[in-house]
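Complex shown without one protein chain; remaining protein chains in place.
Our next item is subunit A:
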Amino acid sequence: MSSAPQGTHSLAFRVMRLCKPSFHVDPPFRLDLADLCVGEDVFDDPLAAANLPPLLSTQLSKSTDSSDLTYGNRFLLHHPSDAMGFSGLLLLPQSFGAIYLGETFCSYISINNNSNFEVRDIIIKAEIQTERQRILLLDTTKSPVESIRAGGRYDFIVEHDVKELGAHTLICTALYVDNDGERKYLPQFFKFAVANPLSVRTKVRTVKETTYLEACIENHTKTNLYMDQVEFEPAPHWSATVLKADELHPADNSSTREVFKAPILIRSGGGIHNYLYQLKLASPDSAQMKVEGTNILGKLQITWRTNLGEPGRLQTQQILGTPISRKEIELQILEIPSLINLDKSFLVHLNLTNHTDRELGPFEVWLSQNSVHGEKNVVINGFQTMVLPQVGAFGSSDFHLNLIATKLGVQKISGITVSDTREKKTFDPLADVEIFVESD
């Protein structure tokens, strides 16, 4: 809060940030009389056990009788939970505190007339100045305050959703006519800085047709953040499901399970929480999907709450998946037999898809010899090159490769390569596939 320079103005602004109040917590020195007036094991004595309670409870009533000038309530317990020091008494915000992007800035503004004379025709304005813009919060130009008497006050409350980082200034101005008939102008400035409350790191992994998005939210604020809602809004044609771990305490007493579910709280100053989403393309066959370049998956909408439910809201930028490169030809393995015996040939079912709008082929399929993994233990049985006929626009063709494994155990089928013999184009080989070779 700041006051006007002495002597020049009749009016002065007083400002108080009005974020939510907080509960006062202070475990007190409050006791039970039986813990103070007698030894702790005295109740083992049946005489004491019978006679002490009535004596002590009479004394308790006397000491806490509110009609008498007694402060017994400040040192005796009424209810065991009094020991918590958490009565539900609310405390006004005692300092400006930190303010973060996504929160709402709320302030009580009081304009006081601390002179001995009335002032008239007061036009009050409150604005927020950021690096990029000036936002008007209040303007009484159209209906000026007629007058404020000596010692009087005019109050208002302003709110502003904080959407920018960095330096902010609350500018309060009053244009008024003072007792001498002079028009005076009073500007007052209250500065504060807005910081970033969270950072979000994402990782994208694709497994077959499913994309997994892992989002890690880190809390940079000085308070714990209660994650009220963290929702992934998928881009068009994508659908998203959040994946959660199973309940960790299935053996919970049902009365406690009713009472509450464990909230997601991210610790202040660097705490993190991870979210996992499973994303699927809504219509995988749609040709529109195969657009070269970036692959936009969607955005994360985050709503958090701090003290007494004070909300904050942020949205991430668009999250990108792995880029799709234009593929003319797609080769995939559809089926491998579950039982593969040493030195016995087996058939692998493959599919070749033409993603272009023109006929391609004929093709040749073989196992490439440049093996990074040493000698090949899985080879083609028979002709080393398979010839496939042309495949029409957006068409596909199924075929089988006859392979044979020459070594036991975990082996790799590597280097299945396809090339277009007409266009003389060889495509990247298929990724290695592991198989398990058993003896007869």
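The definition used in the following text is that contacts are C-beta pairs under 8 Å (C-beta built on N, C-alpha and C of every residue); 3 or more make two chains touch, one makes a residue touch a chain; residues count from 1.
The rule is short, and it goes like this: contacts and distances are computed from a predicted model.
> Which listed name, "Bardet-Biedl syndrome 10", "NAD-dependent epimerase/dehydratase domain-containing protein", "Trafficking protein particle complex subunit 12" or "Gamma-secretase subunit Aph-1", is the one UniProt assigns to the chain that has been left out?
Options "Bardet-Biedl syndrome 10", "NAD-dependent epimerase/dehydratase domain-containing protein", "Trafficking protein particle complex subunit 12" or "Gamma-secretase subunit Aph-1" considered; the missing chain's recorded name is "Trafficking protein particle complex subunit 12".
> Kindly state which of the options A:S63, A:Q278 or A:S419 is in contact with the chain not pictured.
Reading the full complex, the residue touching the unseen chain is A:S63.
> For the chain not shown, which residue from A:F43, A:F192 or A:F399 touches it across the whole complex?
The missing chain is touched by A:F43.
> May I ask you to list the residues on subunit A that touch the chain which is not drawn?
Looking at subunit A, the ones touching the missing chain are residues 1, 3, 12, 14, 16, 18, 20-27, 29, 31-52, 55, 59, 62-64, 66, 69-92, 94, 108, 110, 112, 114, 153, 155-157, 223-226, 228, 253, 255-256, 258-263, 265, 268, 304-311.
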